[in-house]
Structure formats: C-alpha cells, structure tokens
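Here the complex is missing one protein chain, while the rest keep their positions.
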Amino acid sequence: MTMQLDSSGKLRHLITLKDIDKPMLEMLLDRADSFVTGRGALPRNGSAFAGRTVANLFFEPSTRTRSSFELAAKRLGLHVLNLDVRTSSRTKGETILDTIYTLEAMSCDIFVLRDSEPGMPGFIADNVDPWVSVLNAGEADRNHPTQGLLDVLTMRQHKRDFSQLSVSIIGDIRHSRVAHSTSHALNTLGVGQLRLIAPESLMPAADEFAGAERHTDIATGIADADVVMTLRIQKERMNAAAIPDSESYYRQYGLNKERLALAKPDAIVMHPGPMNRGTEISSEVADGPQSVIREQVANGVATRMAVMMTVLETLHGK
Amino acid sequence: MTMQLDSSGKLRHLITLKDIDKPMLEMLLDRADSFVTGRGALPRNGSAFAGRTVANLFFEPSTRTRSSFELAAKRLGLHVLNLDVRTSSRTKGETILDTIYTLEAMSCDIFVLRDSEPGMPGFIADNVDPWVSVLNAGEADRNHPTQGLLDVLTMRQHKRDFSQLSVSIIGDIRHSRVAHSTSHALNTLGVGQLRLIAPESLMPAADEFAGAERHTDIATGIADADVVMTLRIQKERMNAAAIPDSESYYRQYGLNKERLALAKPDAIVMHPGPMNRGTEISSEVADGPQSVIREQVANGVATRMAVMMTVLETLHGK
Partner (left out) sequence: MTMQLDSSGKLRHLITLKDIDKPMLEMLLDRADSFVTGRGALPRNGSAFAGRTVANLFFEPSTRTRSSFELAAKRLGLHVLNLDVRTSSRTKGETILDTIYTLEAMSCDIFVLRDSEPGMPGFIADNVDPWVSVLNAGEADRNHPTQGLLDVLTMRQHKRDFSQLSVSIIGDIRHSRVAHSTSHALNTLGVGQLRLIAPESLMPAADEFAGAERHTDIATGIADADVVMTLRIQKERMNAAAIPDSESYYRQYGLNKERLALAKPDAIVMHPGPMNRGTEISSEVADGPQSVIREQVANGVATRMAVMMTVLETLHGK
C-alpha cells in the first residue's frame, strides 16, 4: 500500500483518492478554487518553487491531461520536461525504474505519470527518493485522482452541500478510471445519492462502488438528479462490450434534452472529455446552459496547480 | 467572413492579409522592424504579457514556421504549448472545435494554427471566445499571412518605395499560400509591377492575382525586376502538374546566375524555404550576395512577435 502522506500527514504523492480524508480533500479543493480566475483573465502565476522541475511521462497518448499538467507547472514557474514515449529508452529495454532513477538524478522533483498498467504509479511512488513526488495522471481503468478532484470541485462550485446531492454517472463505469476516482471523492464528501447507469456489461464488479445504486434504465437513473455525468465511450470497446454501435448506444444511454429534463431543472451536466458527440451526449446538451464541461477543464488546471503546490510544500517546506 | 478587426478597428485575429489596410500593414511592419536585432545580438525580450499562453496547433508538419512562432512567443515571455498532432484527440474523434474549447478553458490566449483544410483558421476564429485570438500559420493553398508580412518587410528594408518596385514570383503560384499572401500585401502597399512566372499548369485561376502580369517565359518575367522570389516546388506535385522532374523544371524555371543577371543589378532574391537547391534555385544564387533569404527568416520571428504583441494589446489592453 503506497503511503500518499508523509509521516506528519502531509500530502506527498497523489495516486488515488481512496485514502484521502475529508479535511485533506477540502484543503485541496479550497486551494484549487484560489487558482481559478475569470475566463480571459491572466492566470495566477506562482514563483515560490521556481526552478523546480516536473517530468511528464505519458505512456498512453494524451493531449488534454498532459497539456493541463504542463500549463499548471509552467504557471507555477516550474521547468517542464515532456518525455516522448515513442523515443523513450523504455523501448530500448531500459526498465521504467531506471528511467525514473535517471530523471531523479537530473533533479526532477515531480513525476506526472500516465500508464495503462494498473499499479504502476504506486509502484513508482514506492521506489522514488524521499524528496520526490509522484502524481497519477491516469492509471489503467483504476484511478485518475486529479480528474476526481476537479469533478467534485466543479460540483461544489455549483451545489455546495454534498449531503443533499444526487449524482448520476452514465456510461462505461466498469472501465472508467474517472468514475472510480470521482466516486471515491464523492464518498469522502458524503454525497447524498450516487447512481450508476450502464448496461450490465459495463457495470462495475459487485464489490466496487459501495453504496451506489445501479440502473440499467437511464430514465430511473437520472430522475431528479442534481448532477448528471456522462462518460466517454471507448469505441474500441464496442464489440467486446456488447454495444453493437454508436447509434444503438445513443438510443439507450445517450444524454439528450428529453432525458436531461428528467433530472432537476438546475441539474448540471458534466463530461471528462474528449466527447463523442452523438454517442454518449447530444451537442444540444453538451453546449447547453446546464453544461459545465468547460468549467471542468478550467478547474483541471487549477486543481493540478493546487496539487503540485501542496506536494512541493511537503517536500521542500513552504 | 471572419472579422479580423474588433469593433474599434484593432487587430484581433490574423487570418488573411486580403483585408488588412495600408495603415494597419505599415504599423505591423514598423513594429516588426523594432524587434529586429543584429545577427548574434541578444534578441529583444518582452514581458508586458508574461504569463499569457500560446497554443501551437500544427495539423501539417512544420519545423521552421512552428519554431519561428515558438521563439517569438517565448521571447515575449509567453508560455507555449505545442500540441502534438499525432497524439492529439482529433484522432480520437474529438472535433477540432472541442479541442479549441478545451484549450480556451485552460486559458490559452492565442491559437497558432496550420491546417491543410481551406477555411479552417477563419472557422475557428469565428467560434472562439471574445478574449482569444487566432493566427493563421499556413492554410491549405490560400493564406500564410505572417509569411506575406515578413516578405514585404524584407523588401521594404532593402527597397522602401513600393510604387517604384517590380516584383517577380516564380514557381507553383497556383498552389502557393505564400504567393497569395505576399501578393495581398504588395497590392495593399501599391506595388509598381507584379509578374507571375510559371508553366500554364501552375498558373493561378484567372480571377486571382488581379493586376499581375503572367509569364510562362522566365526571361521576360524577370527582366529588370527589383525583387525575384522563387517558390518551393512540392516534388509530390510533379507528376500531377506535368512537371516531369526536377531537372527539367530547373532547366525551364530554375533561378541561376545567368537568369538573375536579367533582373536589375541590385535585385534581391527571396525564397520562403525550405529550398530545393538545384530544382527552383541554384546554390550560387541562394548563397550569393543578392540573396536575402536568411534575412527573411530573421524577419519572420520579428514579424510574429509584432503580430502577437498587437493582438494581445487588442485583447487585454496595453
């Protein structure tokens, strides 16, 4: 079990939201909130840790998450090293730990890691130097903790009291690292109701998502919800998962205006992106007045700035 | 029709030089001139907009233009995000507008865009937030406005009075976004004479390049010219365009010392790069005393700094 906190209880790594308690979670959300600026305004820039270095190691391709971490780091005055996976020594037979040790020796302070192999970020966190931090930027189908944080931050900006909140998540929940991490945070914050909406084949295992209701019917799953979150359907998974095609998925689970009308009138609509318009969500809803999808993106940069600041304070003092 | 200017007539986007009037063009050229420094000298660095962000989206590969924009931005103190097209979400089926909306939400202020699809930069400019600017870095065979600006800047540094100037452009004018943009600027500046030199198959459509003379014979096309600009021949286009091969193109249209002697003795030689030496230009001419090809490159960075400063002032005030 990776220790995410140091001996004095400060955040050292961020691998999963499962073990992050409510005070820590709320501190991170407060801090992220403080990095949010108006649209078009000059982003907050920091310099307390100027000259420190972040290495982005994305072993799965990513545009948005990598860019979000990169901008967060640059706005904090950090140097950013983007390691190109395709030319990386990993393909030359170097073990991933040797790559990490090499970058540690070059004084990289934070590793931002995305990998399709479950357990990899924790494994690396268990093996780095005491003055180095690992941030999980997407781990197989298990964890995506900064996404979970930005999701609950976005909900909190609109709704505040989690105990009164009904959240519905629609889609391939079984394989979604987003759904896993967001539900960890929602549980910690004491969410009133969590409903999972998916065909049986995409439902998570029985011992996961404790306390959540499961609905194969979107109408009962969405009724009177405060928050409706749709997930990206991985088209590659369509055959395997008994989803014949985009059209029939959209017919059964696509979030359109009619279905959204079943939720509360002030319900917000969320999506982690990138969206398949016309598969899991209609454009009318994605771009409609209830959508907070772009706010999620803005909150993503703020959240990553907050997490980086926090681990740097843990490593190197305020 | 994309509005490049805001309601008070300030430059907001740069999509095409077609609509840029003479005072605006001259302001941009003056400003670019002020960013030119001697070779080997420390480049001017700016900080008025430090902390703002430029996103480079090059959907066609480019080394020089991307690097030129990147250095221009960095020297202005801007954060630069290079989006890797090959790992971009566009390949995952995300629409380009969703990519733009995502980057807007991350507080990108300027999009530098290259695309093989005509109309794309204007389409995006029509859809961004009011505090965001789009710069066209190469659009199909239509527009390459910063290249047009740097071309006329280079001419002005050597020749000054455009009304007395005879400019000859040689090559695949039909498919050249450079030729289109440079001729827009030359027309606005009231160029004395513009001659297009190409085989019939590479001549532009009859309704384009109004006022320009057309020559299939390089000798009459180049006689007494003040400026001789050769264009890159896309070798991929050779069969389609009835140019059998490099050698025969060079025989008919290659700019060598003998042909250059037909122009004025103080004529300058230009090329947008990258050059095919021995196809459209001889090395003797490319590296000779009349060549200003490297000055064009230096002017390119200065021009892009000028354009970025100008749109940032429009967006965010001085």
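Lettered A and B in written order, each chain numbered from 1.
Just so it is clear, a residue touches a chain if its C-beta (ideal position, glycine included) is under 8 Å from a C-beta of that chain, and two chains touch if they have at least 3 such contacts.
The model shown is predicted, which means the values in this text are computed figures rather than measured ones.
Asks: Among A:Ser34, A:Thr95 or A:Ser116, which one is in touch with the chain left out?
Replies: Answering carefully, the residue with contact to the hidden chain is A:Thr95.
Asks: Which candidate, A:Leu5, A:Met27, A:Leu81 or A:Ala223, sits in contact with the chain we can't see?
Replies: Going through A:Leu5, A:Met27, A:Leu81 or A:Ala223 one by one, A:Leu81 is the residue touching the chain not shown.
Asks: Among A:Asp129, A:Asp224 or A:Glu258, exactly one should touch the missing chain; which is it?
Replies: A:Asp129
Asks: To test your reading of the contact rule: which positions on chain A touch the chain that is missing from view?
Replies: The missing chain touches chain A at positions 50-53, 79, 81, 83-84, 87-89, 92-95, 98-99, 101-107, 129-132, 315-316.
Asks: Please output the residues of chain B touching the missing chain, sorted low to high.
Replies: 37, 39-43, 45, 61-64, 67-68, 70-71, 74-75, 235, 273-277, 294-298, 300-301
In this section, only the chains that are shown with their structure count from here on.
Asks: I'd like to verify one number: the distance from the centre of chain A to the centre of chain B, where each centre is the average of its C-alpha atoms, in whole angstrom.
Replies: Chain A and chain B have C-alpha centres separated by 41 Å.
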